[in-house]
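A single protein chain has been omitted from the complex, and every remaining protein chain is retained in its original position.
Going by the order they are written in, the chains are A and B; count residues from 1 in each one.
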Amino acid sequence: MNLFKFSSPQTFYSLAGTLAPVFGVIAAVLATVGLYISFFAAPTDAVQGEVYRIIFIHVPAAWMSMVIYLAMAFWSAIGLGLGTRLSFYMAKALAPTGALFCFLALWTGALWGRPTWGTYWAWDARMTSQLLLLFLYFGHIALTNAIEDARRADKAGAIIALVGAVNIPIIYFSVKWWNTLHQGSSINLTKSSMASTMLIGMLIMALAAWAYSIAVTLVRVRSIILERERRTDWAAAEIRLQGAKA
Amino acid sequence: MNNAFIAVLRRDLLLAWRSRADLLVALSFFVVVASLFPFGVGSDPDQLRAIGPGVVWVAALLATLLALPRMFSQDFDSGVLEQLLLSQEPPVAWVSAKIAAHWLSTGLPLVVVSPLLALMYGLEPGAIKVLALALLIGTPILSLIGAIGAALTLGLRGAGSLLALLVLPLMVPVLIFGAGSVDAWASGIGLRAHLLLMGGGLFAALALAPSASAAALRITMD
Partner (left out) sequence: MLEIHDLACLRGDRLLFRRLGLSVQAGELWRIAGANGVGKTSLLRLLCGLATPDTGEVRWQGKTIRQERESFHAALLYLGHAPALNDLLTPLENLHFACAAAGDAVSPSDCSAALTRIGLGQQLDLPAKVLSQGQRRRVGLARLFLATQRPLWILDEPFTALDVAAAAELAQVIAQHASTGGMVIFTSHQEADFGMPVRTLDVGAFSA
């Protein structure tokens, strides 16, 4: 099998069309099971009561926001290295989902923080790094939208994604350092031993987040491919076909 | 030494000297911003002493940000950047020269003026020295990171605010270690770790930022 075959936007367009619904269904099923376990099956936490259940959304969202940024950096590096247009489309398609999960992680974190810490926002190392990651996503999205020439936008976005990826560990480390210096009396996630149902629920929710991200990214990359390749014969034909259906 | 490096460094420093009034504006901005905080938070000497290093650092960050678009925009408009990209010398050489000239004309003056602001915040002589030293190591990192953003946003509408959004989050570690070094010194933990980390950051930025900026300029001009 020739892997490079799928780096052609046309081939990938139809492949993505086949795969997107599959991942969509997987995401729906996993999310249903995961949410049931999270909210009904998992036992009430001894220390935090029911409030802790929000971490079933919070933790997968935080993981996902990090993974997606790394995936963007990965596709950006491939794009700059090999000059494959599809890689840039992938990076662009990933960004909004990453920003969404990042925001979700902050939002659920604040909702959890209020009853647990007594405040919506604490300058905790994790929360602060998450906030800076959200800024990195905003910067990437704003930059690629501000540049009119699509090819320049792709490459400029790739550079900032790579620069950001190099900086993420530095930011995380420095924020942690800062946090231990300035907040000795820090707040900690209660490290009560997790019940195995909790762990399974968390795992299933994380997989649901993965499947959802893959599904929406594929859908988004399909529309980006059509927009960018509209001058090619196959894309023009596809656009006409979709127009006729609508 | 590389010809293009010397030619660009010389010319940019000469230009900075001829437009020194503009540089004074950036420097005044630094002083004004730093002087605003007491009006907002009150004049309690202990509190001011506590926030002083952080305020000076944030003001330095903003002043650097304000001066960043100057690094490439004039040469972009006049066609000089095009000529530089066609130089037979490697782009990293002249991009490094532009960053160096930019730091010498906008970053270094901030370091020189900082003790004055530190005095206004009631910092002790030792803390003032530490703050200036930290700025001396940290402001070149700001110029280096900023160069990448300046190159990427060249010629765009709303380049200024976009530039801020792109580079400020990346500058947070410098802010943390820069302002933190004064606290570390004051609390007796010692400066070593902070200065070593910032020195390491400076070397990493020196190694990576010029080539990233050169790549960004090439993309911008394409």
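The rule we apply is simple: contacts are C-beta pairs under 8 Å (C-beta built on N, C-alpha and C of every residue); 3 or more make two chains touch, one makes a residue touch a chain.
Just so it is clear, the model here is predicted, and its values are computed rather than measured.
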Which displayed chains the unshown chain touches: A, B
Which of B:L85, B:L104, B:A186 or B:A204 contacts the chain that the document leaves out: B:L85
Touch list for chain A against the chain that is not drawn: 148-149, 151, 231
Residue numbers in chain B that touch the chain omitted from display: 3-4, 6-8, 11, 14-15, 18-19, 74-75, 77-80, 82-90, 94, 221-222
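Throughout what follows, only the chains that are shown with their structure count from here on.
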Rounded Å distance, chain A centre to chain B centre (Cα mean): 32
Of all residues in chain B, those that touch chain A in their complex: 148-149, 152-153, 156-158, 162, 165-166, 168-170, 172-173, 176-177, 180, 183-184, 201, 208, 212, 215-216, 219-220, 222
Of chain A, residues touching chain B in the complex: 80, 132, 135-136, 138-139, 142-143, 146-147, 151-152, 155-156, 159-160, 162-164, 166-167, 170-171, 173-175, 177-178, 181
